[in-house]
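Before any comments, here is the structure.
One chain of protein is taken out of this complex; the other chains stay put.
Up next, subunit A:
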């Protein structure tokens, strides 16, 4: 006779056996990277189970790890988006290797800065435009574009134009100038972004250049020769260019006197440090003189002992010493000059040896 409790128990057991347990027991906690939905399990494999049935064991391990991952995911804050429970995954913690570092944001160009300032939004224009002439959709820019004025097969010569002027050529030239201008602007933006120096050209072609622009263009053209304009002749009525060349900046005449003094004293100090403190020739001379002095003293002593002395030793000694000193200095100088300052010892040795 089955009791109610027995029935209930069996039902729960059946239900429980349908779903495997959501609790997982692991020795070492696996590392979870929820941003990448990644679980890294570093537990050692149970070799017995592994050898018994490889597939089943690996499958059970995978199942356990996925269970742990999902447990963690369910812990995140959920939101309901159109009948589905969604979870916002956090930032990934694993660093994926990159060949090159993440590129830096480019600084905004002049136009972009202006647009930001004025609040101008970009309006996306479609690529294709309806061309009335050819009655078809043509690209707005690029190959086979609509409204290409260089492709006109007939051009009306305007009333005030020179009859010998080639209007087709004129249009081609204008196009080339526009291309060059665009290229210049692009390169200038790049130079500005990389903070490299841009030569102050100011010669982007304009429709109607002003008098100053023409003058500037003239002077720049004059300078743009291999010898920097030294040999280009001046036109009969050409005026000298003002404000050319780099402006040198000087300190004000009545500036900071203390600072000036300090700077000057610094310069003097640097000069002093550069000069060698030990005057090699003087030192060598002094040594040689000392040696000669000692030698002459000894000779005098010896001379005093011997009965027949040869004349006044002093004068001779002085003369000899003077000459020897001179000769010694000469040799010392040569030695020093030849071998440089570092080898003073050798020079000394030389003097002694002589």
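Basically, a residue touches a chain if its C-beta (ideal position, glycine included) is under 8 Å from a C-beta of that chain, and two chains touch if they have at least 3 such contacts; residues count from 1.
Everything below uses one rule, namely that contacts and distances are computed from a predicted model.
As stated in its UniProt record, the chain not included in the shown complex is "60S ribosome subunit biogenesis protein NIP7 homolog", which appears among "TRASH domain-containing protein", "Two-component response regulator", "AP-1 complex subunit gamma" or "60S ribosome subunit biogenesis protein NIP7 homolog".
Among the residues A:47, A:84 or A:271, only A:271 touches the chain that is left out of the figure. Which of A:110, A:173, A:239 or A:261 touches the hidden chain is settled by the complete complex: it is A:261.
Considering the whole complex, the residue from A:152, A:251 or A:294 that touches the absent chain is A:251.
Subunit A residues in contact with the hidden partner, per the touch definition given at the top, are 250-255, 257, 260-261, 263-265, 267-268, 271-272, 282, 326, 329.
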